[in-house]
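All protein chains of the complex are present and in place, except for one that has been dropped.
For reference, chains read A, B and C in written order, and residue numbers begin at 1 within each chain.
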């Protein structure tokens, strides 16, 4: 990701100094109607509090007329806490009609992983979590099958078995929601979870639930995409990580990848080839999200890498 | 492509000898219901005529129950001519209900290129043609615009300007068909030709007209795919070469390729990025086809590379 | 992989019948000087024993003048056992000076995994092993560090801790070799094993030890390849799976893959990006090898996919 500086950071300290600054780190993300003075207002706000901008990225979307910004900064020791920053920034935010958050980087993002009977993405995420490749907390794994109880146990992550039937669906979603609230979940990851979430739950989780779809969307929506791909005779197959939305497989796309196949690769082999693509694509999307690099832009995403 | 030999070729001559065999070369392509003895019958037919199998590829599709074969062989000097081979092979062909052709490799495939106002694919194909990268004849270029008359003239390829209006469409297609017949065209290449062919013409050209679609089909059918891709916010864009069919953009896919993009790439830049993908994908598809490597398998293709 | 049939298989049974044949399955791999009648001799040998060729691939290398073949076949119930096949085929083999093996597909390949302090490849292989993505036995994991004892234990694979110092190196290699012999190891996988094997051990393991090198060989041989790549400023980084040879990082290449990076990606991030490439490349190479798809061609490989 590009390292950027602004006048004000330069005025105070060089970035290398900032890098080694002992103070707490924060990441401010915002989007608002594009207009004059946004970056100035933000930079001034930070400078007045002796906060150092470590890097900053901006993007103005001519289409939507929206402006997006991600700024990583460090506060001085004994400087403002997040509550103060939130309180004081809200004035600027309301002036520019911003959708915004200030994230304390000391607080790891808390993930809940949903899975069913295909465990490759679960295993991949747990390994990255275990080895620090993914710097998050995983306080809960929820599945409608018992298959991965032992895997969860070995990684010492609480495993919740919530079987789902048409009758119990909403009631189990209620339990799921309870876990989300009790565990203060920041992000729900559908790691090949084979149940469709209710529109209501989708709305509640908007922008904080990522699904891996085993096709190169918008191709092959819905069930058995690899079989659809085989039937259509495509020469490349892919996977797509997107935010969950009430419209199935229509949520904002975060990341995609593809792999070449030919006429000799049957549906089962496509599934096997696809697993590796799904692992990488989902892991990237979760990393981007938990580093606050993904901003929603209507039905699309801005990904500051 | 894998080099393969069969018993019978081995019985007669080693492949390296065969390689340097002075006799005429042929390529037999066939598809038929999968059953016992197909390869044996073919190999026997060739052996009895002292024909050397240079390489051979087979594929049995469990789904369609069809068997596909491509065999390249050389006939002895003073051996059977194509007419005799055709006549004598037809007996075997009918026994196995084969769709088949014996191609004389000395006869270059004859291409007609259709184009409109985007000339990158035309230029790319003409360059490969000129430098032998594409070993074909191009006796005609047809366009509904005059833009590339000079380019065609410089490459010394006859240029036919056939303007198309809703009123003149069928009449111009009649002229196009006349050229196809007069010039004994083997393959019609739609190099960003911005007119939809009539269902009738599509049927007449079935399996011998290749279109380059500027999207990763089946995503973004129809018009302005790059704008559709931009609106959907996909992270990879692609191009697809497929046989023309009466159902727009539904024909059998021959080749596809993709390229990574991000949120900052606007529709116009997507178009520019796409050009390079379109060039490569169309060039590959035309090469595969003119080397008789592509066999139709219902709505799909078998590509023996 | 292409499905191929030969006359003789066709003479006996159609491949679909062969597919469902209840008899034992074997895979014959061979290489020998290219000459007349190899495939015929093999096919005749099998036909005389009512063995069904399920698929077959051949390749003749004009450079080395060597011929390579991989034929998968099923023997009839109550037909010849492997010992008889071996005994009777040896006559043909010696006639053609073949390097050859007949593999009983019922016998899973036995892997020994060597690792050190980077466990991503180990974890990836164990997961594929556990879920059947990799159809092998893993009777032993050997490491010069204790880090992955628990991971091995959870997967219920015996873990051997063999610390290595300049003094103990050969003695520990002797123990390693003991394990190879006791466990009848077919393939040794160096999954980021950070010790160089002695020339003597390399020779003993020739063609049955696969190493994953974390660079796009032949670039960046030796230590810290990602740092070398960073210093050189390459725009793509890669990984290479190759057979171990006495010349470090010079063994025959089995598989390679790359990923795009830019000037902002530091050495540590390159290492992280590289992990995903290493996992996929090593897993592919191990799969190809254990399916007997990889044949040695001097310093290169023939991979029948």
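Here, contacts are C-beta pairs under 8 Å (C-beta built on N, C-alpha and C of every residue); 3 or more make two chains touch, one makes a residue touch a chain.
Keep in mind it's a predicted model, so treat the numbers as computed, not measured.
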Exercise for review: Can you work out which residue in C:24, C:80, C:252 or C:274 touches the chain that's missing from view?
Suggested key: C:252
Check your understanding: Which of C:82, C:168 or C:219 touches the chain that is not shown?
Key -> C:219
Point to revise | Selected from C:44, C:196 or C:303 as touching the chain missing from the view | key: C:303
Study note, to complete from the structure: Contact with the hidden chain, among B:65, B:133, B:199 or B:298, goes to B:133
Practice item. Just the residue numbers, please: which parts of chain C touch the chain that's not shown? Key: 59, 61-62, 216-220, 231-236, 238, 252-258, 262-264, 266, 297, 299-303, 305
Exercise for review: For the chain that got dropped from the picture, name the residues of chain B it touches.
Suggested key: 1-3, 119-120, 123-124, 127, 131, 133, 154, 264, 272, 275-276, 279-280, 283
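Here is the rule we go by: only the chains that are shown with their structure count from here on.
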**Study point:** Most central chain, judged by mean C-alpha position against the global CA mean
**Key:** C
Exercise for review: Tell me the angle, as a multiple of 5 degrees, of the rotation that maps chain A onto chain B over the C-alpha atoms.
Suggested key: 180
Practice item. Name the chain whose C-alpha centroid is most distant from the C-alpha centroid of chain A. Key: B
Practice item. Find every residue in chain B that makes contact with two or more other chains and list them. Key: 59, 62
